[in-house]
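The structure's right below; bear with me while I get my questions together.
What you see is the complex with one protein chain gone and the rest in place.
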Amino acid sequence: MSSVTSPLSSPLPAASKTSRWRTPAGVLGLLSALLIALMLLSASSGALHIPLTELPGLLFSASGPDETLWRSVLIDVRLPRVLFAALAGAALALSGAAMQALFRNPLAEPGLIGISAGGALGAVGAIVLGGGSFLVLAPSAFVGSLVATVAAYHLGRRYPGMAGLLLAGVAINAICGALVGLFTYLADDNQLRSLTFWNMGSLAGASWPLLAGLAPWTLVVGALIARDWRAMNALLLGEREALHLGFPLKAVRRRLILLTALLVGPLVAATGAIGFVGLVVPHLVRLALGADHRWLLPTSVVAGAIALTLADWLARIAVIPAELPIGIVTSLVGGPFFLWLLAQRRH
Amino acid sequence: MKQRLALLLAAVAAFFTLSVSAAPAAPQRVVALGGPLTEIVYALGAGNRLIGVDQSSTYPEAARALPKVGYYRAFSLEGVVALKPDLVLASDQAGPPQALEQLRRLGLRVIVLPSAPTLDALEQRMHGVAAALGLRNDGRAMVIELRKQVDALAARQVGPTRALLLINRSGNPEGAGFDTSADAMLRLAGYRNVLAKQKGYKPLSLEGIAALKPDLIVTSTASLAASGGLDALLARPGIATTPAAQQRRVIVMDDLLLLGYGPRLPQALRELKAAPAVASR
């Protein structure tokens, strides 16, 4: 609401007494610049040393064997991965923000309605029963997350409010978890190791064809979610209040849940389980900017992209020439950071 | 003097033949993804050509000093590329799935070798690694030697000893059923796996173990450490009452030697067959 509260155009007092960059638009701009810088940094560093001065030229042409290698690593390995990290982080954070609004609870995340558990079940089923090639695994994980979410929604909608959905989600999560356990028990040694790696999450599957499919999808579904920012704000007031402000609650709820599953499902399928971003990023943004979704959603998108780009960069450079699973990095770096931030707020 | 000259000449000749036969094709910068593959490269005397390995390559000692590109199931694509190898030897379990394909697209030579725990697959691994390194003849010799030793060992029957193979990764010992390299190893050594009816590694039902009464327990060094040492393992209820525990008939072997199905297979079989009457600590 910066235009509404801007001191120049109205006699209303400014919402924020702090300097200009602390306004939502300022923060969003600053974070966007940070994201671009971080993506450049990430694209320019990795196990293979490419001289910084060569980078711009490499985007267009390469001469000589060294440059040919640099160019193909830069274009075919790093760039899709950096873009994929940003895309996945943005989508995870956006879906987290939407779920937190829908459940009116800052601890909500997409996993609450079975998206992650269903995806894991689909993936594990594919690994144990279907041989586990990526072509089987990804669609199976996506279908798993969608089925789990739709089941949670349908089972839970008979109860008033969000409690039914929450309870159904808990039950679906438990069932999926048990089935994953069962599959794990049935798995042989090789399958077990594949499962472990799927559970730790990975962006190593990034490629241009994958991005070509996922990026437009994610942008469209993300935009559809963001369009409901007014409804999310109204939901913060309360479910009755949202109804009084003209939002058809059941339709909004059904739409947001389905869109979230459509947004996160394919990502979970492509990357495995990457935790923490969806839960914490919207929370951090809310601490900094407040809960107005007009700013919370776009800022979470950018901050989520930053978080995962940063995590991926760390994962790639921490133990060169090997790399760490990204799910470990997000939790290992994000967890303490979050705790530190909470401790700061106390004072 | 003459002798020395002859030796020198022979050496020079050998150097030339070697370099002539190997120079054009033989790769000199090799990355191996999979412990058994690394072992084969060393066994072929080509360890100096390795410039990088995965984290499962723990034998021989020299391999531990090489740059690590991650675990072979989740190796770092760019990490491999950065080492600028002219050959990548990969287990068919190496991944992530698209990464091998991407290595090829970047123009790297990638040889994928079977990882199955069978003698046949081991021979294919040896042939494959040797051929890729331009050491076809050495590979052939290695396989012939392997067969000879395994056949000789197979001839020495150990009797129908009932054996239990324990693996411990997480604090709770698991027993090896069929479809595991451990089971394949036991059978190759001529033992009867008491858990032959279950599939894969499964948490032990202690009561079941007691009922199955194994005469011999085989385990790996790392598993024994995770179980808290030999005495702690043998004192576990269910295991304590088995003939194996009471007579302390336990074989402990290095993990990669026991389960890797590498070129040290004959050595592994030998150690397995030398079932101790009473295990030392």
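In order of appearance the chains are A and B, and numbering begins at 1 in each one.
One rule holds for everything that comes next: contacts are C-beta pairs under 8 Å (C-beta built on N, C-alpha and C of every residue); 3 or more make two chains touch, one makes a residue touch a chain.
Following the convention adopted for this analysis, contacts and distances are computed from a predicted model.
Enquirer: Pick from "Hemin import ATP-binding protein HmuV", "Branched-chain amino acid ABC transporter permease", "Diguanylate cyclase" or "Imidazole glycerol phosphate synthase subunit HisF" the UniProt protein name of the chain that isn't shown here.
Expert: "Hemin import ATP-binding protein HmuV"
Enquirer: So which shown chains sit in contact with the chain we cannot see?
Expert: Looking at the entire complex, the absent chain's contacts are A.
Enquirer: Touching the hidden chain in the complete assembly: which of A:Leu182, A:Ala212 or A:Leu237 does that?
Expert: Selected residue, touching the omitted chain: A:Leu237.
Enquirer: Looking at the whole complex, which of A:Val136, A:Ala291, A:Ile317 or A:Leu332 touches the chain that is not displayed?
Expert: If we include the chain that is not displayed, A:Ala291 is the one touching it.
Enquirer: Extract the touching residues of subunit A with respect to the undisplayed chain.
Expert: 1, 3-5, 9-17, 104, 106, 230, 233-234, 236-238, 240-241, 243-248, 286-287, 290-292
Convention: only the chains that are shown with their structure count from here on.
Enquirer: Where the CA atoms of subunit A average out and where those of subunit B average out, how many Å apart are those spots?
Expert: Distance between chain centres: 40 Å.
Enquirer: For a test of understanding, state which residues of subunit B touch subunit A in their complex under the given definition.
Expert: Counting only subunit B, the residues touching subunit A are 52, 55, 67-71, 73-84, 93, 95-99, 102, 105-107, 179-181, 199-202.
Enquirer: Quick check: in the complex, which residue numbers of subunit A touch subunit B?
Expert: Going by the criterion above, the answer is residues 46-49, 68-69, 72-73, 76-78, 133-134, 185-190, 192-194, 197, 202, 204-205, 207, 316, 319-323, 325.
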